[in-house]
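What you see is the complex with one protein chain gone and the rest in place.
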Amino acid sequence: MTDQKEMHESQHHIVSPVTYAIVFGALLVFTALTVGASYVEMGIFNPIAAILIACIKAMIVVLFFMHVKYSSKLTKLTVFCGLFTFLALIGMTLADYISRAWGQW
Amino acid sequence: MSATIVSLPDQSTARIPKVNFITKENGLLSWLLTGDHKRIAILYLVSLTFFFFIGGALAGLIRLELLTPQTDLMATDTYNKVFTMHGVIMVFFFLVPSVPATLGNFLIPLMIGAKDLALPKINLLSWYLYVAGGLLAIYTMATGGVDTGWTFTTPLSTHYVNTNVLTTGLAVFIAGFSSIFTGLNFIVTIHKMRCPGMTWFRMPLFVWAHYAASILMVLGTPVVAIAIVLVALERTIGIGVFDPTKGGDPLLFQHLFWFYSHPAVYIMILPGMGVISETISTFSRKRVFGYTAVAFSSVAIAVFGFFVWAHHMFIMGISNYAVLVFSLLTMLVAVPSAIKIFNWTFTLYKGSITFETPMLYTFGFMGLFTIGGLTGVFLGTSGTDIHLTETYFIVAHFHFVMVGGMLMAFLAGIHFWWPKMTGRMYPEKISQLAAVVTFIGFNFTFFPQFILGTLGMPRRYASYPPEFQVLNVFSTAGATILGVGYLLPILYLTWSLKYGEIAGNNPWQATGLEWQTQSPPLTENFPATPIMDHEAYDYEWLENQKEKEVASVG
Partner (left out) sequence: MSDSTAIAHSAHDAPEHGHEEHPAYLRHHFENVEQQADAAGFAMWLFLLTEVMFFGGLFTAYLIYRNWYYPAFVAASHQLDIFWGSLNTLLLISSSFTMAMGVWCAETRKKSGLVLCLVLTFILGIGFLGIKTIEYKEKIEKHHVPGFHYSLNSFLNPDSDEAAKKAGDQPLPLDMARHTEVYFSLYFAMTGMHALHMIIGIAILGFMIYRAQAGAYTAGHVTFVENFGLYWHFVDIVWIFLFPLLYLISRHANT
C-alpha cells in the first residue's frame, strides 16, 4: 500500500541524535512538571493536567523515538487505529458507568 | 440440475501435476516444521475437523438430554458442563479459526499473487498455539470440565464454581494468540505483498472480507485476553476487581468479555461472507454486483462491530442510557450485512445460475443468514430483548447465523476450493445430497427453537416444562439428520482424495489468480510472479484466456 518512494524515505530517513537529545530533555522536563503539578491543588484540573502531560510525553516518544513522524501514511494510520479502538473501549464502557447513577456522582 | 459449469480435463490422460506443494517434500517433519501456508492450512483443516466433531458430539448429548423434560440422561451439573464445552470448543476452536485458518491461509497468497504469507514462521506458531489450546481444552474436559457457560460470567466463574475455569481460560487465552497472529499475518500480507497490478479494488472480495476480520482479530482479541487474566487473578488470589464485597463490579468482566466477543461473531462470519462472494459470482457467471459496496461494507461491519457489544448485557445491570445507545448502534451494524445480501441477490439477477454443491450451500447461507440476521434485530431492540434474551430465541438466532450461515459458508468454501487444494473433484451427486440433508436437518433442529424461545423456554436449562417437549423432540430429530449431513462430507471428501476425478487448473471456469495455476499448486504458488491486468470477476478476460491457452494437465 505504501508508495515505493515513500517507503524508501521512511526506511532511509535517519533521525539525528540531536533530535533524540531534545526529546529526551523534553521528557525530563515534563516529568518534573507532572510531579510538581501533583503537589498543587487544582481541583478538577489535576487529573486533566496529569493526563495531558502524559499524552504529550507519549506523543513525542511515538513521533520521534518511534520515528512515526518520518514514517509512511500506513504507519500513521495504524497508530491512529490503535488509539481510536483504545478510546472506544474506554469511552463506551465509561458511558455505561457514568450514566448508571445519573446525577449522583 | 443437469446444467453445470464444471469443465474437467480428459480423465483418461489427466494426471495430478507431479511437482506440487504436497509432493515437494516428504516426511512428518516436513509437515510439522513447514512454513508453506498451504501445508499449514491443511494442518489446520485436519485439527479443526477433529475439534468440530468433539463439539458436535457434545451438541448431540445436549439434544439427547433435551428429548425429555426431566434431567434423566445426566445430572444438571454435567449438563452445564456439556453445553459450556460445546460453546467453548465451537466458538474458539472451530468457528473463529475455521475459514481464515484453512481457506484464508491457503488462498490469500494465491489470490494476491504472492509466494507465501508475510510471516510464515508466525503462521506455523499460530497452528501450534491452536493445537496447544485445543489439547488444554480436551484436558479440561477429561478432568471434570467447566460449567459456567462459554461466557464465563462473573461472579459465578470467579467465586461460585469449583470447576476448571482456569484451565479453560488458559486454553482460550492461548487460542486467542493463535487468532491474533493469523490476523496480523493477513493484514501485513494484504498490504505489502500484492503482485504487480493487484490494486486494492482488483482483489477478490474474499480477501477484503479476511482483511476486515483480521482487523477485528488484532484489535479485539487482546481485550478478552486481559479479561481472562483478571478472572484468573480473581480466582487465585482474590484481587477483587469483580468481587462486589471488595468493591469490584462483576459487570466489568462482561464489558471486557463482550468487547471482544461481539466483534468475534463478525470475525466468524466475515470470512464466510467472503466465500459467498466468490461462489455466488462463479455460479452465476457474473461479477459481484456492487464490488465497492461489498468491499466497504466488510470494513464497515468491522468498524461498527466495535460499538455494539453491550447489547449482550441489556438485562445485566447496565444503565438505561447505555441500553439506549447500544440498541441504536446495533440497528446501524445490521445495515452493512444487509447491503451484502442485497448485492449478492443482484449478482444472481440475470446471471447464468447452476446448482453445484458450493452453490447449494450458498443458497442455504443466504436464506438462513437472512433469517438469523433479522431475528438479531428483534434482539437488538431492547424492548423485545428483555423478553427474548436468555431464552431459546437467542440460541436459535446465533445458530442460524453461525451454523446456517457460517458453517454452510465454510462447507461451500471447502467444496469450492477442494479441487484447488487436492487436485481432485469431490463426487457431485452425493455432495448435493449432503447439502440438502444438512439444510433440512438444520431447519428441523433450529427453527422450533425460535418458537420455544418466544414461548419462554430458558436456555442453559437441563429440564423444562412438559409443554415444550414436542418442539424439543422435533429439534433433536433434526439434529440427527444434521449429524448425517455433516458426516457425509468427511466420508466422501476422504474418498475423493484417492478416487476423485482429476480437476485440472480451473474446473469451475472461475476468475481469480488461484485458478490460473495448477491444482494442487506449487510450493511457491506460481512459476513466475503474476501480473494482474484485469478487474476482479472479469469473465470476459477469462474467455480470452481460454481461447489463447492450450489445455494441458500433468
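Order as written gives the chain letters A and B; numbering starts at 1 within each chain.
Definition applied: a contact is a pair of C-beta atoms (placed from the backbone, for glycine too) under 8 Å apart; a residue touches a chain by one contact, two chains touch by 3 or more.
The structure presented is a predicted model; accordingly, all values stated were derived computationally and were not measured.
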| item | value |
| --- | --- |
| Omitted chain - touching chains that are shown | A, B |
| Candidates B:Ile40, B:Leu61, B:Val99 or B:Ala114 - the one touching the absent chain | B:Ala114 |
| Which of B:Val146, B:Ala212, B:Leu230 or B:Ala412 contacts the chain that the document leaves out | B:Leu230 |
| Touch with the omitted chain, as defined above, among B:Trp200, B:Tyr349, B:Tyr499 or B:Trp541 | B:Trp200 |
| Residues of subunit A (touch criterion as defined above) contacting the omitted chain | 1-4, 7-8, 11, 14-17, 20-21, 23-24, 27-28, 31, 34-35, 37-41, 46-47, 50-51, 53-54, 57-58, 61-62, 64-66, 74-75, 78-79, 81-83, 85-86, 89-90, 93-94, 97, 105 |
| Sites on subunit B contacted by the missing partner chain, in the whole complex | 114-120, 122, 180, 184-185, 187-189, 191-201, 218-223, 225-227, 229-230, 233, 236-241, 246-249, 252, 255-256, 259, 524, 528-531 |
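Everything below uses one rule, namely that only the chains that are shown with their structure count from here on.
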| item | value |
| --- | --- |
| Touching residues on subunit B, where the partner in the complex is subunit A | 191-192, 200, 215, 219, 223, 251-252, 255, 259, 306-307, 309-310, 318-322, 325 |
| Residue ranges of subunit A in contact with subunit B within the complex | 1-2, 74, 81-82, 85, 88-89, 92-93, 95-97, 99-100, 102 |
